[in-house]
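The structure appears right after this line, and notes come after that.
A protein chain is absent from this complex, but the other protein chains hold their places.
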Amino acid sequence: MINATAAPVTDMDAIDRLRAIGREFHGRGWSLGTSSNYSVVVSRDPLELLITVSGKDKSALGRDDFVRVDAAGRPVDGSGRKSSAETLLHCTIAELVPSVGAVLHTHSVWGTILSGAELPRGVSRGRLRIEGFEMLKGLEGIATHDTFEDVPIFANTQDMTELAARIRADFAPLDWSAPGRPPCHGFLLSRHGLYTWGRDLAEARRHIEIFEFLFECVARGRTLPAAGGHAQQQQQQQQQQQQ
Amino acid sequence: MINATAAPVTDMDAIDRLRAIGREFHGRGWSLGTSSNYSVVVSRDPLELLITVSGKDKSALGRDDFVRVDAAGRPVDGSGRKSSAETLLHCTIAELVPSVGAVLHTHSVWGTILSGAELPRGVSRGRLRIEGFEMLKGLEGIATHDTFEDVPIFANTQDMTELAARIRADFAPLDWSAPGRPPCHGFLLSRHGLYTWGRDLAEARRHIEIFEFLFECVARGRTLPAAGGHAQQQQQQQQQQQQ
Amino acid sequence: MINATAAPVTDMDAIDRLRAIGREFHGRGWSLGTSSNYSVVVSRDPLELLITVSGKDKSALGRDDFVRVDAAGRPVDGSGRKSSAETLLHCTIAELVPSVGAVLHTHSVWGTILSGAELPRGVSRGRLRIEGFEMLKGLEGIATHDTFEDVPIFANTQDMTELAARIRADFAPLDWSAPGRPPCHGFLLSRHGLYTWGRDLAEARRHIEIFEFLFECVARGRTLPAAGGHAQQQQQQQQQQQQ
Partner (left out) sequence: MINATAAPVTDMDAIDRLRAIGREFHGRGWSLGTSSNYSVVVSRDPLELLITVSGKDKSALGRDDFVRVDAAGRPVDGSGRKSSAETLLHCTIAELVPSVGAVLHTHSVWGTILSGAELPRGVSRGRLRIEGFEMLKGLEGIATHDTFEDVPIFANTQDMTELAARIRADFAPLDWSAPGRPPCHGFLLSRHGLYTWGRDLAEARRHIEIFEFLFECVARGRTLPAAGGHAQQQQQQQQQQQQ
């Protein structure tokens, strides 16, 4: 079984690890249809990524279903293959967050509907606050449950250039080099899905798992009353107001 | 592992791919009991389909559990096997939509209850509107999230001749030959299940996945409040009224 | 892979099929802990059943985890093994329903909470009405969606003798020999689980699948609003009043 933890030695190692990610994430309902895209950073100077090609069933990625691109998202491996439509987002993240070794983008039901609930039409930027959960410690640099993570939500678009610019405007002013906890660990595209990353593929995969778990907790928690009948949501609102 | 993507070369290839579909869909909760039926178009002139026989456990289809039928749904392979009770619907779809290479019919919880919610008793035709989701792009010819798909819902019946006529009356006036986005990608039978199709089995399977994901998003989204308490459903209603 | 469809030839065949059922049902969340019990009728005159022993993990049943019992639930194979605590219920069902070849009892979340919702404390008998679903046709003898199945719900107890007598009082007056649709296909024990049966293990397994699917549809359907906001539950109540 492919071990997503070990650092890939070669491009082929990285490819096989990404193929394993695809099978796993499809089985978990996070990469259905031909949705999702995954990349690893294979070179930092110059910046180059290995990324999934466009429109492939992630449960059955072959070794030819990847393409090597430069910082502008242009293929540099002469394969003629068409990289993912969202390649520019991967490149933007890898550029803005110097520690990034892998970027994963998935489409889950909970991420899709939570991001939709938080961002009414006409609003271009929102956030999903996740607080008080022990599982927040699964996000790199977080050492306590007594905190919150504000997950940026960007309104979805088909214009990747425009979206990359919006993400850049949001992320560039933040300090991504400080040791410890980074400004954020991922973002949502409204009614679309989750982008997250990590120093390596194992960390990125862990972040997907943690975020998906937390999304489900937040969503289910909103409609779960306590035994005495007080809605959890009311409690959360009171707690947020005390922040 | 059977690759549902490659075009079947022989009837036996098609059979083995459909058997793999059965195992997969049963495991995913979409083909429980002896429900569901699957077909591939094996000849266009004359129109002939290979379809699952009636009343079989889809998790354990054998190579003998298929029958070849003509455009009227009559067996033409001399096997004496009884084709699916809904054979006529597969034939009707294959006839009305000239690009169809495969038709898949499944029974999921979300599809069953959503179609029931939208179609009160006594109403023979309704629709389920799915809009604003990136995953709509998994339906062939849709290139943006900023659109909607109206999934026709037909009241269920045991009279397949009558139902086929209703579907024909609905579909025949539409332009299925225009390039790009087709009039629709599937329909629901109320409190029964989903019919979808594709140019080949891979596309039909992808459409099942996409529709099931979207059904779950629509259903769960209706009762998910935003953090501030405004029901998503209210937002959707406002958005629909602006349409 | 064990084929649950073929009629068992020997007791060992039956045992291996029941072990496969256990692995499958545990994986599907219906036989967790050491819950559940399964039997096949191995003799009709005299009536003898092969049944799971008490207190075993159903995901790992060994060949020694079964015992042969008579119509009174007493072991007759000299093994010294202790049969399931609910053996008497299996024997009662097998006796009252002459066509029974297998009896399966499972514990699912949906069956547990639906039966609890329908039967407040102090009420000893209720019913869960399931109507209008195409999947009802997965229950033997039902040929249309345009019908309903009233699933009896018996208040739970630890006194199997008393419970068997209650079931007998309920079932004995009914005509189980008429061809076609039987009086019912299963019953629920409140906040406990589902009992169902079939002419053979394949039919009993199909009935478990169908009931579990329908329980989930009923439960989820009760809180699913239509797009326009009218609760499905209100529609169902109106429909039931018109019955």
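Note that the chains take the letters A, B and C in the order they are written out, and that residue 1 is the start of every chain.
To be clear about the criterion, a residue touches a chain if its C-beta (ideal position, glycine included) is under 8 Å from a C-beta of that chain, and two chains touch if they have at least 3 such contacts.
Predicted model, so just to flag it, every value in this text is computed and none were measured.
Engineer: Using the whole complex, pick out the displayed chains that touch the missing one.
Structural biologist: When the full complex is considered, the omitted chain touches A, C.
Engineer: Of the listed residues C:57, C:140 or C:170, which contacts the missing chain in the full complex?
Structural biologist: Hidden-chain contact among the options goes to C:57.
Engineer: Of the residues listed, C:22, C:101, C:138 or C:193, which one is in contact with the missing chain?
Structural biologist: In the full complex, the listed residue that touches the missing chain is C:193.
Engineer: In the complete complex, the non-displayed chain touches which residues of chain C?
Structural biologist: Listed in rising order, the touching residues are 29, 32-35, 57, 60, 107, 109-110, 112-114, 116-118, 120-121, 128-129, 156, 158, 189, 191-193, 219, 222-223, 233, 236-237, 240.
Engineer: Touching residues of chain A against the unshown chain: what are they?
Structural biologist: 3, 5, 132-135, 138, 143-146, 202, 206, 209-210, 213, 216-217, 220-221, 223-229, 232, 235, 239
Methods note: only the chains that are shown with their structure count from here on.
Engineer: I need the common contact partners of chain B and chain C, sorted by label.
Structural biologist: none
Engineer: Quick check: superposing chain A onto chain B on C-alpha atoms, how many degrees is the rotation, to the nearest 5?
Structural biologist: About 90 degrees of rotation relates the two copies.
Engineer: Need the CA-centroid distance for the pair chain A / chain B, whole Å please.
Structural biologist: From the centre of chain A to the centre of chain B is 31 Å.
Engineer: Compute the distance, rounded to whole Å, between the mean C-alpha positions of chain A and chain C.
Structural biologist: 44
Engineer: What positions in chain A touch 2 or more of the other chains?
Structural biologist: There are none in chain A.
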